[in-house]
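For this depiction, one protein chain was excluded, whereas all remaining protein chains were kept in their positions.
Chain lettering (A and B) follows the sequence in which the chains are written, and residue indices restart at 1 in each chain.
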């Protein structure tokens, strides 16, 4: 199973996984809003339906999801205190408590939905059509304290606490680096073999390189060629011929 | 119809927010107990059997709304009726704001397990929640609370009219099922490690 064509149906996104990745990269979808558990569930379901799990695609998927997850955690919990080391028992208790709390609000959400469905309440929002005009506003001299204005702006001037990334064990690999690298290769050559381009790199870098290729495909700069399933991937510049002539 | 009843009817119609008995008394310069009869007469005139418009008690006062059988037609008049087509994410977010208000986006994200920015934006746009200042926590996030539109949309007299949150507590068997599922996941993980 190719990870890229895993179809997703999420609250924030519907479509193939690779498109979701591309949108996250372009910051058109907020990573923080993507329920990663649902992506994993969809993947497992797909693998189960097919009755096979090939290691290559599964590890690619794991790396991608782990990277997404780590970045998402940084986004959601800027302060490191929230993610101290927990024992498995503590982690389970914590998870259990959170699930129970969440279930309560799910129940309340259901109650609200039923209530609105039972009796739809539509009312006028805004002034009556032929109401008398509002008179000029009443002025209450010196009724407000001007220091409250200064206080409000001062609050807006306090910078947020910095995000502590010291615990990120591996440096996050920038997709931009690979975008640049591939573009420069394609300035001299019509195409290149993906395996060769990422040879010797660690998994996370390979994943970033793959994301960079997806991004180039999305932007219409390159096309991927693969003669057979699991065969080597060749990345070819789109319109390379015209560029060579120019 | 008495003059007082006519006045109360006109006030309830032109007001943009529901009016309480006390407010109606002040505006009509009548003692509060004298407002009860006119209100009863109006509740009778504007009831579902007799009229396409219903007078009801909600959001701390009395207000008119469309009767349920005309709601579909009336919804066409609005760009986005407050309660139509709310997603599960939006409903959960709304429930959290209703019970925990004032509550910030990071707190909502913590409870739901995913950031809820688009749900919050959607609820703000529908006028169901509003910005209620900032929290004193680091980063001073904006906090939210529900609005009069929320209370009218769900027919709640006031904030206390929400059912107690404990009503949605899981039963003991739900607890056990949840725990069993957690264990299953943990075991699978341990088995693979």
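In this section, a residue touches a chain if its C-beta (ideal position, glycine included) is under 8 Å from a C-beta of that chain, and two chains touch if they have at least 3 such contacts.
In this text the structure is predicted, and so the values were computed from the model without any measurement.
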{"item": "Option from B:14, B:43, B:100 or B:170 whose C-beta touches the chain left out", "value": "B:14"}
{"item": "Touch criterion as defined above, residue of B:39, B:66 or B:114 at the omitted chain", "value": "B:66"}
{"item": "Hidden partner chain, residues of chain A it touches", "value": "32, 75, 78, 122-150, 152-160, 163"}
{"item": "In chain B, positions touching the absent partner", "value": "1, 3, 5-11, 13-15, 27-28, 50-53, 64-67, 69-70, 73-74, 76-77, 105-106, 115, 117, 121, 124-125, 127, 130-134, 139, 141-142"}
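In this section, only the chains that are shown with their structure count from here on.
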{"item": "Centre-to-centre distance between chain B and chain A (centres being mean Cα positions), rounded to whole Å", "value": "31"}
